[in-house]
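There's a structure below that I have some questions on.
Here the complex is missing one protein chain, while the rest keep their positions.
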Amino acid sequence: MKKALLVFAVPAAVLTALLLAYAFYQAMWVAPMERTMGEVQRIFYYHVPSAWTAFLLFFVNLVASVTYLIRRNTRADAVALVSAEVGVVFCTVVLVTGPIWARPVWGIWWTWDIRLTTTLVLWLIYVSYLMLRRFSDGAQTPKLAAVLAIFGALDVPLVYFSIWFFRTQHPQPVIGGGGSIDPRMLHVLLINWLAFSCLALLVGWSRYRLEIMQRDLEEELALESLLGDGGLPPASAGASSRTGSLLNRTSSRMGPG
Amino acid sequence: MSALKSITGATLAKDIRLEWRSRDAINSMLFFSLLVVVIFSFSFDPNAEESREIAAGLIWVAFLFAAVVALNQTWARELRNQVLDAYRVSPAPASSLFLAKALGNFSLVSLLEAVMAPLFMIFYNLRALGPAWQLIPVAVLGTWALVVNGTFFAAMSLRTRSREIMLPLLLFPISIPAVQSMVEATRVLLAGDGSARFWLVLLLTYDVVFTTACLALFETVLQAE
Partner (left out) sequence: MTSVKFLYAAYIATWVIHGTYIGSLVRRYSRLRRRREELDRGK
């Protein structure tokens, strides 16, 4: 089963790379130049699709977390972890490209734009989620992380409303503008969104596979140290025989590299 | 429902009694709160007009620090005496334990705020130009918002490395809308320009949503420890 999926991996990667290259070409040269902002506006074609992809990934995380809480399915937990990580990566792109776009257009790096600020809070929530996963001890991490994901999801609408009202009191510039969009620009936007979604899928799948392989390996290592293997040497002084044999084998494996 | 109330009440009474017997923890927290106010007064010149404008923010940031210090010791006693295992096997609903802890923390943090607020008013020469009575629901709802999630995340942090830093790491991002509401409401009431009603409603919504979530999910977290 694993081998069969692997066969798709390389062509999928090549296809994604081609799609990204095509999308880049469209964004840089084919899309019409924006009247008020000039060439800088082309950041839009990277900024917005990354945001959509990040939000989609965080939604996947929420679904996977709830699934885990209901069914205690470890695969769901792995999906939750993967979608959070890849989501944070895309979210970082949004938070970096946003200010880079704002600076030449508005003269300031940060404008408390409602969407960008909500994205910042989402990023903070999910980074804290990843820290919880890293700092918490193994057995109960999935449950705690899933609960945190739910709290995060409950928080987001409140964040949006609080920033929205704040902005009505303190008017600020809006990045990316509202209103209608030229159909040619929409076309390029959607192509970039497709390309980045494929990238997210590819990277997410790789991360998922890595996570499953890692968990399998750790399970095997744990079983091995619990059960030992046949033909144990006599117990060395100060150590149990099983630990002793494991230590002997580990030290003989150390070698170079 | 009455079982919930009586267990909550009993747990809360026990906590208050234990805290009162050894007042060291409370005394050190009170002193910490005083220090925070003084440091802020040195850092943000109270005579400057700008400082008076940001006073609302300063007050709530100071309250936030004091709250984190108080919240970090929420479960310390339970951990020391393996009390959590007893709770896990007892038929008492986990939500009573949570509610008792949250109410205890609320009392403690309110006490700290009661010390800090007058000091801020004195140092910064503050007066409420808007309807001052509205500061009370702001304080109550705002403090509850921090305490309810803080107590919950303190429980989640119990089995983590760097337990004390984990609490603020989890609490601060989730609390952002609440903190913004508290600060803006206080600012509006102190400056007397505009209505704090939206912020109060948002704070109330925040409190209802997260109190429900905490009560519903505490069982999961308790079992996870």
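When the chains are written out, they are named A and B in that same order, and each has its own residue count from 1.
Here, a contact is a pair of C-beta atoms (placed from the backbone, for glycine too) under 8 Å apart; a residue touches a chain by one contact, two chains touch by 3 or more.
Small disclaimer: the values here were computed from a predicted structure and weren't measured.
Given that one chain is not shown, what are the shown chains it touches?
Those shown chains that the absent chain touches are A.
In the full complex, which of A:Val40, A:Leu56 or A:Met131 touches the chain missing from this view?
Only one of A:Val40, A:Leu56 or A:Met131 touches the chain omitted from view, namely A:Val40.
Give the residue, chosen from A:Thr97, A:Thr117 or A:Ser162, that touches the chain omitted from the document.
A:Thr97
So that we can see where the missing chain sits, which residues of chain A does it touch?
On the side of chain A, residues 24, 38-40, 42-43, 46-47, 50, 86, 89, 92-93, 96-97, 100-101, 103-105, 199, 203, 206-207, 210, 213-214, 217, 220-221, 224, 229, 249, 253, 257 touch the unshown chain.
The rule is short, and it goes like this: only the chains that are shown with their structure count from here on.
Which bits of chain B are touching chain A when the two form their complex?
Where chain B meets chain A, its residues are 149, 156, 159-162, 166, 169-170, 172-174, 176-178, 180-181, 184, 194, 198-199, 202, 205-206, 209-210, 213, 217, 220-221, 223-225.
Considering the complex alone, what residue numbers of chain A touch chain B?
Those residues of chain A that touch chain B are 69, 121, 124-125, 127-128, 131-132, 135-137, 140, 143-144, 147-148, 150-152, 154-155, 158-159, 161-163, 165-166, 169.
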